[in-house]
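Let me give you the structure first, and then I'll get to my questions.
All protein chains of the complex are present and in place, except for one that has been dropped.
Here is chain A:
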Amino acid sequence: MAIAMFSSVCLFCSFLFQSFVILQTKIMKLPILILTTRREEGTKQEKMSMEQYLPRELVSNILSRLPAKDLLKCKRVCKSWFDLLTDPHFISNYYVVHNSLQSLEKHLLVIRRPFLSNLKTSISLLSWNANDSKNLVSSDVLNPSEYNSEHKYWSEISGPCNGIYFLEGNPNVVINPSLRQFKALPEFYLSGSSKTYSLSDHSGFGFDSKTNDYKVVVIRDIWSKETNERKPGHWTADLYSLNHNSWRKLGAAIPFPIEIWSSSWVYTYVNNCCHWWGYVDDSGRREDCVLAFDMVSESFRKIKVPRIRGSAKEEFATLAPFNESATIGVIVYPVRGQKKPFDVWVMKDYWDEGSWVRKYSVEPIEEIHKLVGFYGSNQFLWSSRDEGLVWHDCEPETEQMKDLQVHGKNGSLRAARYMESLVSLKRGNEFSWQLVSCSMVPDHLLDPRK
């Protein structure tokens, strides 16, 4: 999605730029006489133009550099600015342009459960500058006013998808942190029949560009109430639509038997599809594979994976997006205690199962425990042995490990890249009131200003 948007923006820009140059060249070839006769009017014209508004493209250029918060404020400036800032083209361009301008500024949205004694989760925005030698990390906590009860918690984060995130927990929410919008999803529609129940589930989050809808898909295993036995490899599936603000059962469910290892901590949303790392049972032997769900066609697909790791006991494998979310890859790394290099595998062509290649290997790192995030083609986010968050840049010339000074408990640390976005969760007036706004306050667990 992002890459498609980005390349179309680039194409558009280069087109604009070329036609601009051609146009200018043509004008310049006109006799200089015309221009000199107008010279005396020049100062008057200039004065006029300074009193008028700047061209829309220049206003758009400047505004694309401001955070979303400032742009909400700028809607009040005048009608033409309001029109620009609510124009869907500006909103999608802003997401690509603004976030690509921030290449040195690193921002992560982190959820963690800081204390053993309660379930309360904090959602914070971590920021640092890659060039800052002082190693300063700042953190602000997102504080949704209505969700401060001890019984509310979040355990997984999926996103960003156009700047929108899905947080799994109680309640399930979709959020746009740049606009401080939180929206609680309605209770699950119980898709199991009265004869079955489920014990585990896995969710996926994405965008349907055809209907301009954000969707959450949840698959659940099936247990019989009568025998308390599980039907191996079988799942039911439910789908939430933001446009309808409701859940519905997916009729087809998953049309082939498959098992899921675990929900990925790295948001792997590629070509309108969300993905899970799983396996199929081939007469007693477990063959790794990927399960994909297409948010537009609402269908499941299986992607074959070659034998890329020894055994599940010795090596973890985590799915990750590659090439600006054009394809998927898998990062294979040793289970704690094993000192082994880790491998990065990529599917060169997303639509060709035979195109898996090992892209590169990285020397063993002792401190790492689990992969929490993956960015670009070689930036990793690990949770360390003591559950601290570690940024690991494998770029040959700038290779570094950076302790982000944030700790979780009991495997609660999750993180996602933070992206500024003007994409609103509002869908018509009837849902507006259901949005909870939240404030952002300095994080007392991590505050270098103190």
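The definition used in the following text is that a residue touches a chain if its C-beta (ideal position, glycine included) is under 8 Å from a C-beta of that chain, and two chains touch if they have at least 3 such contacts; residues count from 1.
In this section, contacts and distances are computed from a predicted model.
Chain not shown in the complex: UniProt lists it as "SKP1-like protein", one of "Translocation protein SEC66", "SKP1-like protein", "Mediator of RNA polymerase II transcription subunit 20" or "tRNA (guanine-N(7)-)-methyltransferase". Among A:Arg76, A:Arg285 or A:Lys339, only A:Arg76 touches the chain left out of the display. Residues 20-21, 24-25, 28-29, 32, 35-36, 38-39, 42-43, 45-46, 49-51, 53-55, 57-59, 61-63, 65-67, 69-70, 72-79, 81-82, 180, 437, 439 are the ones on chain A that touch the missing chain.
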